[in-house]
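For this depiction, one protein chain was excluded, whereas all remaining protein chains were kept in their positions.
Letters A and B mark the chains as written, and numbering starts fresh at 1 in each.
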Amino acid sequence: MQTALLAELLERVRATNPLVHCITNYVTACDVANALIACGGSPIMADEEADACAITRICGGLVLNIGTLGTRTAATMHAVGSIAGELHHPIVLDPVGAGASALRTETAGALVDGLPVTVVRGNMSEIRALSGAAAATRGVDANPDDAVTDENLAASASFARALAAQLGCVVAITGAIDLVADAARAVAIRNGSALMGKITGTGCMLDAIIAAYAVANPDSPLEAAVAAIAGWGIAGEVAAGRMGALDGNASFRTYLIDAAFNLTGTALAEAARIEEV
Amino acid sequence: MQTALLAELLERVRATNPLVHCITNYVTACDVANALIACGGSPIMADEEADACAITRICGGLVLNIGTLGTRTAATMHAVGSIAGELHHPIVLDPVGAGASALRTETAGALVDGLPVTVVRGNMSEIRALSGAAAATRGVDANPDDAVTDENLAASASFARALAAQLGCVVAITGAIDLVADAARAVAIRNGSALMGKITGTGCMLDAIIAAYAVANPDSPLEAAVAAIAGWGIAGEVAAGRMGALDGNASFRTYLIDAAFNLTGTALAEAARIEEV
Partner (left out) sequence: MQTALLAELLERVRATNPLVHCITNYVTACDVANALIACGGSPIMADEEADACAITRICGGLVLNIGTLGTRTAATMHAVGSIAGELHHPIVLDPVGAGASALRTETAGALVDGLPVTVVRGNMSEIRALSGAAAATRGVDANPDDAVTDENLAASASFARALAAQLGCVVAITGAIDLVADAARAVAIRNGSALMGKITGTGCMLDAIIAAYAVANPDSPLEAAVAAIAGWGIAGEVAAGRMGALDGNASFRTYLIDAAFNLTGTALAEAARIEEV
């Protein structure tokens, strides 16, 4: 995959301003909205079923994030996901905390089984839980034992490709090294900053960004996810570079979204560190 | 309308610290609270009916924002709105996404019909939907075709005045040019920055600010809305002027609320660009 392609994918997002329906958690919803705008999309949130079904019809893509899962919103997610599927809208599923509670694991499993999900994104613990493997998710954070490393990269890529084949969608596993796979290919992305783990919502924001990229680039979901994740990692690098002596994670949050706002296709193509594995 | 009046209206807000009950969406609730504090008010949020009815009684004003509408909160909005009406508290209604779903259009319509609303604030697409005109709201953003421009300003002002007469309240239509009207008068406001459209919640925050101004200035709802909107636009201009090369929409959000926090009556009177139309 050429990094020049990533620039094209980004520019298509900026040119088309995809409208993304986000059913996400109330913790990070505001940052999700602002990060999505920063990347060239537009957010709308609706989770009451009658409203949400109508909203999905006017949008281009859908994010389902179970970060503050409720039975009411789970039912809404199935209903709007079916509509999005009929309309061939990209669906991004984030199984937040799968493995940390039975309800989360089961809900995430039911959503990925029942809906034509385009991209599943989570940390390795969540993705392992979704795959049915035994997993010990540490709350909403990955178990350190699950980290993708240079040592287990080939095996992790095989796991991701196999799961993508099984689920029939792109699988995106984010962490220090990110992995994006479909049934045939896996791409490792080495952008980002450790500070991204020091704020809440880095993953939730990325869900919506991936959705925007997938809407704007409907024929290339794998590439769209790679571009979104590499771009977000580069934004993290720029933000980390901007940190002053008094700055902490709150300033980092601001700088991260700022950097996404200012990211150009050229900068993305130059700074992306991707390789097929 | 003299801009010196606007300074008085602002100073009355700062002097009286109005307590505003906000039933708003979970996406922007935090920014709404901080923006309201910045302008001199105090926020309280409660949306469970039994709680919300009691909270309304101790507040001075009420915001009803349907940004993440639910049937439960819609019922609460009617209940607390009736109480606020009995107490002669100003009520600000924001029909977020009216026109984008039937539930939103109908709920907004039922609220404005059933309650003694003081100010309705939305973008032109939402306000047109509320008026019963055919409208194609683009999610929660205005349809560009609906923009108030110099060319259609007189016609837009007539529409706003007529709707204000029909609804029996002040109508505030915000966009690049803002319009505030009652049955007799319409005022155009030309403050603001395009960056205000690059963050979520600019309108939601303004709802609460308008409510604070209306509480502090109960005999002048039109003027209160003009002062609140002009002040918010000026804050946007100050924030835009503060943007550095690395800043993006997240920094703008911070600068916007900061500028509202620091806005003085003198600065408002000097920078307000208002005209009756």
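Going forward, contacts are C-beta pairs under 8 Å (C-beta built on N, C-alpha and C of every residue); 3 or more make two chains touch, one makes a residue touch a chain.
Everything quoted here is computed from the prediction, not taken from an experiment.
Check A:S42, A:T56 or A:T254 against the missing chain and you find that the one touching it is A:T254. Residue-wise, the contact with the chain that is not shown comes from B:A260, picked out of B:L69, B:L206, B:A230 or B:A260. Summary of contacts with the chain left out: across B:T3, B:T16 or B:S42, the touching residue is B:S42. If you put the missing chain back, the residues of subunit A touching it would be 25-28, 30-31, 67-71, 97, 100-104, 138-141, 198-201, 246-251, 253-254. With the whole complex as reference, residues 19, 26, 29-30, 33-34, 37-38, 42-48, 50-51, 54-55, 58-59, 238, 242, 253-262 of subunit B touch the missing chain.
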